[in-house]
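Now for chain A:
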Amino acid sequence: MTGYQELGALVHHELSYYRRERDSEQHLGRRRWSLSVPGLIIWFAVITWQGPNIRFNLNYSWYATLALPLIAMGVATGHIVNERKNGTVGWWLSLPMPRYLLVLSKWVASILLTAQRSFYVAGIALLGIYAMMLNGTVSPTIVCHFLLNGLTWTLIMYCLVPPLAALGLFMGTLTYSRWKDLIPGVWLMLVATGWLPVAHPGLYLTVNQALTVTIKPAFALAVFATWLLSGFLLWLATRILTRVTGL
Partner candidate 1 sequence: MTNMAVTCTDVSKRYGNRMALNGLTLEIPSGGIVGILGPNGSGKSTLFRTLMGITRPDSGNISVLGSVPGWETNAKIAYLPDRARWYADHTVRKALDWGSSLLPNFDRSRALALAHEMNLDLGQSVNGMSRGTEARLMLILCLARQVPLMILDEPFFGIDLISREKIIDALVASATEQETTVLLSTHEISDTESLFDYAVFLRAGRVERQGNADSLRSQYGSMRDIMRNLFQEEVTSQ
Partner candidate 2 sequence: MHLEQRDVGSFRFLLDLSQPIYEQIVQQLSGAIARGDLDLGAKIPSVRELAQGLRAAPNTVVHAYQELEREGLIETRRGQGTFVTTSATVIHEFRAKLAQTLLNQFLQQMERLGFSPDDVRHLLREYPKEGDRT
């Protein structure tokens, strides 16, 4: 088997994602749609109810794309932690494959699973147009602008999915290690570094009064940096699984 075939087989396996519930043997926790579907239904209800009275800028709804990197991180952490909760960690870690492939496949799978969970963004676009039709502001220019803006938001958030998936894997593997007491410290560091772009938001992106987002050149640089960081985090996760497991 070549490395690529192994990776393919592993990713294929990792695309299944669930958590065995502790109490009921019969129930599998699959939370694929648990937040997005009720969210969209409520959004639909609000729009239908308010109808012509909607006066606020519908571009606010694109802030929902902020959830995408968080989903990536959650899925990635869950992927590692669930092996233990589901009682399958022994099978996983005794696979005759190098540990970096085990980590890499979970990373790729987390990104793909996040993409699968991002269909709610299309729902937001449709509901936005529906709202414009109800309050009578619908026009080709406005719809185009609304959709383009949404596309930009989604693109920006997708750029952050791989590094956050890597971060999630790293955090997940920390729970396996003798260093698991460090987790709160790592969280603190994250919040601190997360503050950097927030402190100078204008450096990477600008959001104008009409809530249109524009990407600045520094953003590309920042994304490049976070991708380098993901590589480092994946390497760290591999090291933890090989060297300092607390198993």
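Regarding selection, all candidates are chains of the complex that A comes from, given by their letters.
In this text, a contact is a pair of C-beta atoms (placed from the backbone, for glycine too) under 8 Å apart; a residue touches a chain by one contact, two chains touch by 3 or more; residues count from 1.
Small disclaimer: the values here were computed from a predicted structure and weren't measured.
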Candidate touching chain A in this complex, from 1 or 2: 1
Touch list for chain A against partner candidate 1, complex: 1, 6, 9-10, 12-13, 16, 18, 20, 25-26, 28, 86-91, 93-99, 243, 245-247
